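Here the complex is missing a single protein chain, while all its other protein chains stay put.
In this document, chain identifiers A, B and C correspond to the written order of the chains, with residue numbering beginning at 1 in each.
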Amino acid sequence: MSGKFAEPARVVSQVSLSDEVRRLTLAAPGTAAALRPGQFVHLKIADSYEPLLRRPFSVTAADPAAGTLEIIYRIVGKGTGLMAAMTAGDGVNCLGPLGNGFTPQGQRPLLVGGGMGLAPLLMLAGALCPRPVTVLMGGRDHRELFWTDLFAGVCHNTHITTDDGSMGRQGLTVDLLPELLAQNHFDMIYSCGPQPMLAAVARIAALRQIPCQVSLEDYMACGLGACLSCTCAGTDGKRRKVCTDGPVFWAGEVLA
Amino acid sequence: MSGKFAEPARVVSQVSLSDEVRRLTLAAPGTAAALRPGQFVHLKIADSYEPLLRRPFSVTAADPAAGTLEIIYRIVGKGTGLMAAMTAGDGVNCLGPLGNGFTPQGQRPLLVGGGMGLAPLLMLAGALCPRPVTVLMGGRDHRELFWTDLFAGVCHNTHITTDDGSMGRQGLTVDLLPELLAQNHFDMIYSCGPQPMLAAVARIAALRQIPCQVSLEDYMACGLGACLSCTCAGTDGKRRKVCTDGPVFWAGEVLA
Amino acid sequence: MQCRWEAKKSLAVNIAGIAMKTPVMVASGTFGFGLEFEDFVDLSQVGAVVVKGTTLLPRAGNSGRRIAETPAGMLNCIGLENPGVEEFLTAILPELSRRDVPVIVNISGNTVEEYGELAACLEGSGVAGLEVNISCPNVKQGGIAFGTCPDSAAAVVRMVKANSTLPVIAKLSPNVTDIVLMAKAVEGAGADAISLINTLLGMAIDIHSWKPVLGNTVGGLSGPAVKPVALRMVWQVARAVAVPVIGMGGIMTGEDAVEFLLAGAAAVSVGTANFIDPTAPVSVAAGIQTYLEQRRLNHVNDIVGQLILA
Partner (left out) sequence: MQCRWEAKKSLAVNIAGIAMKTPVMVASGTFGFGLEFEDFVDLSQVGAVVVKGTTLLPRAGNSGRRIAETPAGMLNCIGLENPGVEEFLTAILPELSRRDVPVIVNISGNTVEEYGELAACLEGSGVAGLEVNISCPNVKQGGIAFGTCPDSAAAVVRMVKANSTLPVIAKLSPNVTDIVLMAKAVEGAGADAISLINTLLGMAIDIHSWKPVLGNTVGGLSGPAVKPVALRMVWQVARAVAVPVIGMGGIMTGEDAVEFLLAGAAAVSVGTANFIDPTAPVSVAAGIQTYLEQRRLNHVNDIVGQLILA
């Protein structure tokens, strides 16, 4: 039997993590039971042609017993704006679990995430327990403080950079990364965030010969590998579908 | 100063009058204060392009002091479906008051309404008080019983026909009309309902030489007399705009 | 209640000699003769009022149902109902002329000659310009034919130019294979500006009665649904002709208008939007003004045609 569902899901609860960020808990038992860290769900938010398409979101936690899953999202446009107005009992259609997910290997993993890229790493961090997990997180400013709290429960070490220095070290995650790698013996890196960050993380990881997986984002229609909206060039010249071949790739597969 | 508004209105309350019919009370102070019986409002139901256009509804009651107005509507499609899901505090944009309204003349008026055509007659009945008002109402079956209750408070006499005889006399309003006219001395007829009913009422009224106003319906885009979606042929060969020249016409103006 | 708002100088444009306080005009057939909207809009703050399609003789329009809502759009088959040019000149224009807004008359003929006659009738009337509707898809004779063939479109424009000293705007139909070919044809024939798009020909069927929803079987599609097609055509035409282009098709907000301006439209028109928000011509202009202010741009012309191609 197949592991993908298009299930009518109900909002269990929604909480504000910051001005612009919300955590939404959905009852979607099929997906919740089958989902692995790094996979995502594709949500049809309203039973309307406005907005028409589904919206993809990483899952930050899944509780197979309760049949629920959580996503953390930033309000950026029409779809997320409608999501922000939802309350317990409202319905969405949840397509998932989609994508391949992370390969949970390594005894001393480092997670490097920027902005909303921290979302898939959160579920991964939980799955990697009880191995000692270090997370290096980058954000715009102290308003992304909530991530620290969320990772505190699942990570041994938390390192923070912000663009404006209002929290942790001022600068980018990749500024702090060489230092961290020099001081520790990480045997696996997982990263998700803006493309330039991923490219820099992958480059540094390759120099140090630490295996590295990156999770990509792209504009998606089907989420099922059919429409080719989301393909990217692989380093071998072949195309990769972010939705099914990814969103998680070995860094060398997609970043030169 | 002008009497038309495009006001952000709030739902005050909504009640079910039958399976398919609801009464919606809106806080729309500008419109409520200016509105006369027979006029209508044009509602933009959702802040979305689905549905795109406004929806026209007769007003059944307006309370200038409270700044509220009521409409009674049947759930028939997308827009009314969305309206049915609204609860206190939800917003709609209310354009109104639109149209000309009834001419409240006559000392012994008869109101003849079929189905949802009873809506504008309800507010008219209230305005005609304390003159003795008689209403002849036609419906499909006993599920339209709620109209009887609504008119009971404002009318002296209530006559009912239903298609299936499950309430009042079996048949059409126009079957009962000649009898009523013979037994009473009405000096004005107001009518709203399906086109064939209006034509029959107008014909009978003309025969008896009783002045008669009819309220028409048509598909409307602007509601302001600009787009010409809603025009109908006048008996003089000139076009009439239902939204601004009407929706109320002297029967002879639009029905041969 | 009239919306109180005053356009800043940064919005003022001049299209083919017609000075407008804002680049936001109203599309023919969606704003009546302007006066219908005075409860909501101060006409002096509208770029220009393009009145309902006008013909030599009065027209009753199509019978049966005239509009149908579609996903994010609407179909119409009004069929050019209008009081005729005579009535327009005697009963409507005198009142409309009292407003401080350029009036542009959208004209429609059954023959090339009729377009000429219409232009001649309107000469000296005080209107600011003529918009030649060669594209209305609703009229069985004329209409569609003129607008889909470059030669006949050019013939109409030449005839109007020959009978008028007013700025002449040629309004193009989107129901063509090559919109640039049409644009060049009317530019070559002397059009002082080009407006587009008119409606896309569409249809809806009532699955209960098995009949067409519209009285005229087919009708013109407008509203947000058509915006991508309109924007593409405006972009193609604006880069191909030298005369100013007036963009329209699905503009509902200031942001939508900015897309058309970036694509090369020197001005825009709002049509279907007027049915949803009767203050649309002003709210769209205010939206453009806000956009300019947020980016510290001095004038709307600073964005016209500034699309950056890779």
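Everything below uses one rule, namely that a contact is a pair of C-beta atoms (placed from the backbone, for glycine too) under 8 Å apart; a residue touches a chain by one contact, two chains touch by 3 or more.
Only a predicted model underlies this, so the values are computations on that prediction, with no experimental measurement involved.
S.K.: Determine which of the presented chains are touched by the chain that is not presented, and list them.
M.R.: Visible chains that the missing one touches: A, B, C.
S.K.: If I consider the whole complex, including the chain that's not displayed, which of C:Ile67, C:Val85 or C:Leu231 touches that chain?
M.R.: The one listed residue touching the chain not shown is C:Leu231.
S.K.: For the chain left off this view, which of C:Thr148, C:Ser195, C:Ser269 or C:Ser283 is in contact with it?
M.R.: C:Thr148
S.K.: Which is it among C:Glu95, C:Glu113, C:Glu255 or C:Glu293 that touches the chain not included here?
M.R.: The missing chain is touched by C:Glu255.
S.K.: Check the options A:Ala127, A:Leu145, A:Leu180 or A:Leu224 and report the residue that touches the missing chain.
M.R.: A:Leu224
S.K.: Could you tell which one of C:Ala60, C:Ala155, C:Val180 or C:Met203 touches the chain left off the display?
M.R.: Checking each option in C:Ala60, C:Ala155, C:Val180 or C:Met203, the one touching the absent chain turns out to be C:Met203.
S.K.: Write the list of subunit A residues that the hidden chain touches.
M.R.: Spelled out for subunit A, the touching residues are 1-7, 30, 44, 49-54, 93, 95, 219-231, 233, 239, 244.
S.K.: In the complete complex, the non-displayed chain touches which residues of subunit C?
M.R.: On the side of subunit C, residues 64, 70-73, 75, 148, 175-178, 200-205, 207, 209-212, 215, 217-218, 221, 223-229, 231-232, 235, 250, 255, 258-259, 262-263, 291, 303, 306-310 touch the unshown chain.
S.K.: To test your reading of the contact rule: which positions on subunit B touch the chain that is missing from view?
M.R.: 49-50
By our rule, only the chains that are shown with their structure count from here on.
S.K.: Just how far, in Å, is the C-alpha centre of subunit C from the one of subunit B?
M.R.: Measuring from centre to centre gives 35 Å for this pair.
S.K.: Whole-Å distance, subunit A centre to subunit B centre, using C-alpha means?
M.R.: Distance between chain centres, rounded to whole Å: 55 Å.
S.K.: Can you work out the whole-Å distance between the CA centroids of subunit A and subunit C?
M.R.: Here the centre of subunit C sits 47 Å away from the centre of subunit A.
S.K.: Taking each residue of subunit A in turn, which ones touch at least two of the other chains?
M.R.: Where subunit A meets two or more other chains at a single residue, that happens at 49-50.
S.K.: Could you say which residues in subunit C touch two or more other chains, in rising order?
M.R.: 71-72
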